[in-house]
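Yeah, one chain of the complex is gone here, protein chain that is, but the others are all in their spots.
In order of appearance the chains are A and B, and numbering begins at 1 in each one.
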């Protein structure tokens, strides 16, 4: 059992007229468990202190989820077993679509994750439509990677087919420029999601990526969308910069887009100064929603 | 402060018509604290991460127990001080009856504890009739062991006598066969519980045990019962097997019995494959309740 930790202190504003600029503090500790069987399989698990164990706010914000007691909920835990056959992971982990696609975030991030604005898509696909307790198998064959995943309905009800996913990745090295391709697909009854990403890391410190996801939820145009996201990053010495833009085109005709910016300065030893800015233009709101955060992020 | 951990991944079914076969994930970390005084007393405590500190679901499932703040609740903690005089333990620990009796479980267990079916009795006696915060003294004199325990009512109400317990154990070695005897008694006002267990571990990998408990709760025939449980285990190489049967004869005339099976395969390094099956025949239900689980259990 090994421990790692993180902490943050700073200020932020979330553009809420009922709130002032506020102090930001955050801390977490991660427990990493690892072992090896007699015939060389590795196995392990991890859990964060703030999950410990099962987010008590998980279900309804009033009473508590029973995740602590209920092993049919992931409770924030990730457990795996790995060997020549590949890796089998269960718990609070990515489905195959999310696993395959590269998010368009680069570099330092920010205290309030402002770069993940309302037009940003983490490409989770159908993950979490049930309880988010996912089983994924993944493996690599040279430059190719493949994953399959399943999330099952605990309740025996109508339309309770498992969410099945398939993900493919391919890594290409063009003389110092590393290019990654990701393709993912998920389906459950009449719902489906398909996504694609391409990202590149250049030798001069630049990085860039684009992702596309098309999600169709049967009979729910407001939850069905096309999304495109693009992002760039640049690192030079202690300084890191990032910008991204993303846009949802919902099937009901509405659109939400936004952009995010981060800037970081690495103090060394695990500490860095982080600035983040996010702006969202959502339908039905006057003006944009602009948020920022600034402070020190520490890792231990 | 030392850390140990456990994790499980697998599938289970609990024979609930409203539920499917489900994924199972579980994880925990135990904090063990230990020290020694100048004159050689040892002392220590332990707490699990998932208790941390005080199960928030403890009292009513809606709001929270105040166990985290309320030192009049054990909150999952066990604290002890030990020396030539014996060991004094306080907190979430066994009363003297449970301490003395050997449960009829052997070997690997299962992810969902399916072997602890509805006819199974852990021989807790009157433990937990108040808040489960127990003080126990135990000591050994050669092959004899003795324990006394108390659990007190925090509330000053009628019939709030402490739950007092006495436990005796005796270990016998018959040329490679280790035999254990346990006898326990608890009382509180007009309630009482008495229990007895005998278990044997044979040199060839077999183990077997039987336990009996008679519990009389004044004016509550549905909570008063005789119980008998028998169990066997066998270990050979990496394989371990277990079966147990138990039956409650309630004073109101109803009966509940059931059996449990486990099979385990030790992968080494702390990992093992575990299968469990449990079947319960309870009054007023059509057919048996059959549950199973299968997966990998890991210790770190």
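The rule is simple: a contact is a pair of C-beta atoms (placed from the backbone, for glycine too) under 8 Å apart; a residue touches a chain by one contact, two chains touch by 3 or more.
Predicted, not measured: the structure shown is a model, and the values here were computed from it.
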Among listed residues B:19, B:139, B:153 or B:299, the absent chain is touched only by B:153
Of B:135, B:148, B:223 or B:289, the one touching the omitted chain in the full complex = B:135
Touch list for chain B against the chain that is not drawn = 1, 3, 31, 33-39, 41, 43-45, 47, 49, 52-54, 56, 62-64, 66, 68-69, 71-75, 77, 79-81, 88, 90-91, 133, 135, 152-157, 160
Residue positions on chain A contacting the omitted chain are 3-5, 7-9, 12, 17-29, 49-50, 52, 55-57, 61-64, 111-112, 267-271, 296, 298-300
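Note that in this section only the chains that are shown with their structure count from here on.
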Report the inter-chain centroid distance for chain A and chain B in whole angstrom, where each centroid is the mean of the CA atoms.
-> 40
